[in-house]
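Remarks on the structure that follows.
With one protein chain held back, the other chains of the complex are shown just where they sit.
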Amino acid sequence: MKRVYMDNGATTRTHPEVLQAMEPYFLETYGNPSSVHNFGREALKGVEEAREQVQKLINAHDPQEIIFTSGGTESDNLAIIGFAMANRKKGKHIITSAVEHHGVLHTCEYLEKELGFSVTYLPVDKFGLVNVEEFQKTIGEDTILATIMMGNNEIGTIQPIKELAEVAREQGVVFHTDAVQAVGNMPVDVQDLGVDMLALSAHKFHGPKGVGALYVRKGVKLHPHMHGGAQEKKRRGSTHNTTGIIGLGKAAELARDNLSEKVEKVTKLRDKLIKGIEENIEEIVFNGHPEQRLPGNVNFCFRYIEGESLLLSLDLEGIAASSGSACTSGSLDPSHVLLATGLSHEVAHGSLRLTLSYFNEEEEVDYVIEKLPGIIDKLRQMSPLYQSKS
Amino acid sequence: MKRVYMDNGATTRTHPEVLQAMEPYFLETYGNPSSVHNFGREALKGVEEAREQVQKLINAHDPQEIIFTSGGTESDNLAIIGFAMANRKKGKHIITSAVEHHGVLHTCEYLEKELGFSVTYLPVDKFGLVNVEEFQKTIGEDTILATIMMGNNEIGTIQPIKELAEVAREQGVVFHTDAVQAVGNMPVDVQDLGVDMLALSAHKFHGPKGVGALYVRKGVKLHPHMHGGAQEKKRRGSTHNTTGIIGLGKAAELARDNLSEKVEKVTKLRDKLIKGIEENIEEIVFNGHPEQRLPGNVNFCFRYIEGESLLLSLDLEGIAASSGSACTSGSLDPSHVLLATGLSHEVAHGSLRLTLSYFNEEEEVDYVIEKLPGIIDKLRQMSPLYQSKS
Amino acid sequence: MYSEKVMDHFTNPRNMGSMENPDGKAQVGNPTCGDIMEIAIKVEENKIKDIRFKTFGCGAAVATSSMVTEMAKGKTLEEAEQLTNKTVAEALDGLPPVKMHCSNLAADALHKAIQDYREKQTKKG
Partner (left out) sequence: MYSEKVMDHFTNPRNMGSMENPDGKAQVGNPTCGDIMEIAIKVEENKIKDIRFKTFGCGAAVATSSMVTEMAKGKTLEEAEQLTNKTVAEALDGLPPVKMHCSNLAADALHKAIQDYREKQTKKG
């Protein structure tokens, strides 16, 4: 059976060259980078090279501004809890948005519920955008931190980070952005954006799972989130995940290679897929912003059907996709992101996310456009909601 | 040059079969285990098999008692912070020991300094053992948690966990043990030990770095330490590190294979090494307990010399070892563990840890016994402390 | 995740569609929670002669709907009323734990359809 992977927003295939770069660190250069001996020193060299590769990918000023973590979630936790706890004497108010990934949202909720912080969740418009002026108005005396994501993992909307960070800087508020979906998939320049902290995760751009990084601008003080050894200049305890870090470094290097060409390719595939769906299927809702959008993200709601049924039907045709449907997550409410953009529960249940990478090819897009209308039709024929309308 | 790796307490070589088990999950079964589609379901199957392999290794009652983490440090942080924060209404006192790994020690200090808990650090005797009666006396009304390590990472001493856990259970105190050095290297049975939580880390027994697990007995309530997605039954957010988890599972399976034979082999090598050092070098201090000891751990202090110089000299002969010397860690004080056993700063600075695994061979032990006396002598000749005595 | 039987019923749903002039009919669930099932029955000599379902919902919802129609068909009303959500789930070789709570409404829909039939009979009678 044909197999088409269009769930790159969930995770990506590890690039074969990434695995190749990692392999010697399993079997030969397996020392602990904190060790004095040769096995350790060689491993350390690899780790520091990887740090420079990540630095270059996001144009950080200094490799020491990169802290390696176990992924996007840990980076967000470290940025938010680590900063909030270290600076809580300056204030206890945090600003975020209603459409953040749970790695940010649940972290903010934890600070609110368990640690005495107050959090503002900025609403978004129908495209999923926060409003810069509204953000500015929300900043108060007590505000110490703002955390607003760069590219939305569900609907692909890219927030005006540069403008938001500028407002924050003017008001003396430290600004973190969860750029897990963006980094490696589009140009991201921390100096140009003017952010203080930025989270990234290797497995979203053909690196290995279980490794990520947090950029922390020099001078920004944090508590560690992993309390332990003196690794990462005492900012993150635990034996270095050498193989993962080498993989992240290699993925960062590969991502920089011809980035603009890859972005162009993916954007073209995305737009073809969007057009193909819009032209062939009725009663649909396009989600996210049409232009300020991650290169690989396509998201629609199909009225009268439920997302998980759609995913299963696509899977039977070999197409791997995802949905903000409640039933895929085992919760009762559908995606908080889709609800925040103003969709009803009923419509939000019927969402489909197709996420592309530069590994995808045009014929795969054609295949999806060929198969999807029949599947939607079959599921609608089964739906009591559709019948009642026709 | 001959290369002899005797720093298995710091980290181990990944077993080639472990890497082999991981590889397909990088390039083929690369889906997110939380996804509905085939790529995801296959990955999930692998993750759940790995969970059972870990369950079996430590004889947990149910695979769902295993939470996958990014390593030993995270497991300790999750156990201690996660439990303390979730149960702080019941009490705010925690008991630990003076010889814990920093993953426990710094976590307890954080709770003390930043979150209003009080912590008792139990002293140890000259072998590094805590006293069960003293432990019992320290338990008070307000005590909610005890966290005492199983095998010490520096001096190898194995604590009387079963007795300690029994005391804790009788007093209604939840008991966590950092068994990072023990699991995979000697028999560990959570049901027999009677512990409520137990931390382990794959890279200490020929698994990959950057992955570990926390055993949490059914019924013990924790807050997550990684706030994010609904993974691990909402106890640990973040995309599953599929490859790492598969590697941990495979390492757990391999560790169970002929465990007692491997323990016997390593113990024999250890005892030969200890004897060889004692017979060939004067003015030394044997560290740790002679019998209640990790199978692979050898630790001595050599008077009049400093540990890092010793490591560098060994490294020049191809021998990889470690030390609790301050100079290897960039701090000023030598190992808190050696000081806790009553050694002076001066003596503690001259420590050497040689840690074996079943990958080591007898001729390697012979090689170390052959090389070490000359190195010690050369360094002593250089030492102003030695001269002043001779 | 799902058993082979669930996937079989999801892929080839039995008795799917609408029915002209049903003797009894009911809908359970609501679009907010993401599951709606509609069941229509024809009754002859106190037996379920024909049955049809329509479902808006996840794979488990579709499969349980399909399965309950297959199990009910040909049974007397009293027998059909003995079917529970649990027996339906068991007939599908079980459902994932997260799916037990919301998608498992098919027997409820069937019972309501039978109830509807009875009420109509009473009115007629």
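Note that the chains are named A, B and C in the order they appear, and that numbering of residues resets to 1 at the start of each chain.
We adopt the following convention: contacts are C-beta pairs under 8 Å (C-beta built on N, C-alpha and C of every residue); 3 or more make two chains touch, one makes a residue touch a chain.
In this text, all values refer to a predicted model and were calculated from it rather than measured experimentally.
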Among the chains present, which touch the one that was left out?
-> A, B
The one of B:S201, B:N287, B:S309 or B:S357 in touch with the missing chain is B:S309
Using the definition of touch stated at the top, determine which of B:D189, B:E282 or B:E346 touches the missing chain.
-> B:E346
Which of A:V4, A:V18, A:L44 or A:V220 contacts the chain that the document leaves out = A:L44
Please identify, in ascending order, the residues of chain A that touch the omitted chain?
-> 36, 41, 44
List the residues of chain B that touch the chain left out of this view.
-> 304-309, 312, 316, 325-328, 330, 332, 334, 344-346, 349, 381-385, 387
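In this section, only the chains that are shown with their structure count from here on.
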Taking mean CA positions as centres, which chain lies farthest from chain B?
-> C
Just give me the whole-number Å value for how far the CA centre of chain A lies from that of chain C.
-> 40
Quick one: chain B and chain C, Cα centre-to-centre, how many Å?
-> 55
Pull out every residue in chain A that's touching 2 or more other chains.
-> 308, 312, 328, 330
